[in-house]
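Scroll down for the structure; my scribbles are underneath it.
Removed from the display is one protein chain of the complex; every other protein chain stays in position.
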């Protein structure tokens, strides 16, 4: 079962690790469809109305356009970052109707009428949101690329704890969650920071949470 | 300015701005999403078309046919770039493999085409319509299997491939206490959060390239070389870099293909490597197989130390210099290091944060822990006993500063090292087995020629321009601090402009040389500007003081801004270095302490506490320097516990080539981290008296974690990462 010779025969050629040359063809994916669908000449485009950072935004997008690319490429709100485009890093985190999501794994056309808050909607360089100010104070970022996603997530996390949504680190999932560093770390784990600012980010969130409660 | 004698007192020593924990001046832009990265330049390259990269489906062989017809006919497609139509491309000086493959394929996911279209969605869809026929060649993908064929690499960044002092073989054979162990480290991916990205725009025959790159001057040269352009026709801009870790030291395919795509499409084009392509398309830290032999007297004095390392790379590539630190870190009369390089047809191996020392220390510092255990000595005491204040290969060459023992002792004290149980597996809290581990930290200091231009305007604003980059390291801020200190102005009146090849060339960001080198360049330019100010204001005394926005000598005090009343004053200078780095061994030192918990049932490891103590010269900004260290500690946890590019040795590629498959630490993996900087200034490194710290923070962390795991559960794993499957066979039964 573990022998390389069991590597199967592809539709076009033998895919083996054997010596010499073997023909391999990378086929267009459509060629592998069992029921070929006629190619589309013009990709469908649809209108969509969003409310972004409190302002209405009307755009016409390719059905394939993600919410992330609608923000970055159509609305030029490039604060929301594309780190992986596959829901594996969290850099694209925005809030939709008050809830944080990965905007890379959502189509813009699925958000008709939705209210989207991005990093640009939280604060400005001259007037920072308390979470943004706390990140600056605690140096909760380095290269800055995951940062908008971390901050959007952090703002939403505090709301999620307040709303009583349980997490993996709860000792008793039936009980209301309490604010703790472990809770923050678990809930923020969908936002990867390769620079490794995690310890500082937790301190920033703790400070922002304290300020909110006050 | 030439730096060839140790620094004496200078304006930086006032430490009114330098050395103070300072919020990053780029913080408000980064935290509000306003800092523009390379793919986000709607402002300067409006209407850019979108490029999408197609990677090779095979690791080694040839393209026998490429059918672009369906892709060309797809909606929105403007151009398709392939090796066939790209014109002559010359491999960059810093590249091992070609950035555009075909017909020869050198590694998996090597770029073979760029599809340019009106929209990202169109470019992506069309890229999959390209039909490619390959003839798969036989490749070498297994380091272990190629060990025997490995050869002596030529001398490179890490020094000679072999070093011998005394009689290692004899001394080792006769040593009363011996260790001879083999360690392995896997291939690592930089996995920076911002994918490699570039936006290219042609203005006539001038190429403007906004690209995410650590080394602007190297990059400018290699873009020009690759495309066959005169250097002056290439301008690189990289004001914000979303992480690099060595992965963006060099020009990569996004930059070259964006330029070619923009030429072909007749308009600006932007390209970002899709995440699943990055691990195989770009560079990685090569895997190593290391053999370490240590012989000591019965009371723990090292008499023989040998470190050999095998790694692989594409033809023409270089070794992972994993033995470098072993030439310098511990005393011992009889010494041996050796590197061997195998040819592998995996993607290109190259520098990743602390190349050499990162994997080298992962092995050496487990070996030191094992040796201490054999000797029945405390690991701190064993290391301290074998400290050396001179280069162990050249007794007449002292370390410029070496506070390794102080780092270890202070760390041990702060961390509560005395509470560590000597016997492994002795501390249990519920289901968790608790252990402590430590490792020395070591990384050489490097300096590079670095320049800056400094302007003073009539309002007293000081503007610094250098092609230096800020890859998250805090460069903007330390450069502003340096200029503020030199010119005697508050931080707020300094403007810093970075990452533009039209600015004076800097040392760039890499090898932890950036902070000291680039600020020394700014120091040089500011020194020249001070002279110009002094002259403009008619001071002729040597003891002019720049302070509080004023220039003062004796009883005379004039506003700094007055010097530029008649027009902006501009000074441009470089810092060059003499041979102080030869006379003195300049290195950075530290100690890492880690406490882990190992689940007695599942062998899952959780890091509970971490402390780093660093002695690395003057710390220019303790806030961002600390962040550099905690970030490095985090990467060290990754290398200890989870990071591994899994090699498919049949097909020759890294299988787990996305951020779900290649796991790096998340928030939940990292506890609160403590960092202590020892008070140190090193007058041999530059007038800044600083050294690097961003890589020091990584060197040794992996071993400290592995040693803590051993202390917790008694299982010694010598093959990184230390995952639970390697621990389970040695764990006691759980019922």
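In order of appearance the chains are A and B, and numbering begins at 1 in each one.
In the analysis below, a contact is a pair of C-beta atoms (placed from the backbone, for glycine too) under 8 Å apart; a residue touches a chain by one contact, two chains touch by 3 or more.
The rule is short, and it goes like this: contacts and distances are computed from a predicted model.
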The complex's invisible chain, by UniProt name, from "Xanthine dehydrogenase YagS FAD-binding subunit", "Acyl carrier protein", "Cell division topological specificity factor" or "Imidazole glycerol phosphate synthase subunit HisF": "Xanthine dehydrogenase YagS FAD-binding subunit"
Listed residues B:40, B:658 or B:695, member touching the removed chain: B:658
Given B:116, B:278, B:642 or B:675, the one touching the chain that is not displayed: B:642
Interface residues of chain A (partner: the chain not displayed): 1-4, 6-11, 15, 26, 29-30, 32-33, 35, 37, 40, 43-44, 46, 62-64, 66, 85-87, 90, 93, 99-102, 105-107, 109-110, 153, 156-157, 160, 163-168, 170, 173-174, 185-187, 189-192
Residues of chain B (touch criterion as defined above) contacting the omitted chain: 57-58, 75, 121, 124-125, 128, 276, 431, 599, 601-604, 606, 641-642, 646-648, 650-651, 655-658, 660-661, 663, 665-669, 721, 723-725, 728, 734-735
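By our rule, only the chains that are shown with their structure count from here on.
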Residues of chain A that touch chain B when the two form their complex: 4, 7, 15-17, 19-31, 40-43, 62, 64-65, 69, 72-73, 76-86, 88-89, 91, 118-120, 122-126, 128, 132-133, 135-137, 139, 141-148, 151, 169, 181-182, 184-186, 188-202
Footprint of chain A on chain B - complex, ascending: 23-24, 26-37, 39-40, 42, 57-58, 61, 64, 70, 75-76, 119-122, 125, 128-138, 190-195, 240-245, 272, 274-276, 471-474, 623-624, 626-628, 630-635, 649-651, 658-660, 664-668, 670-673
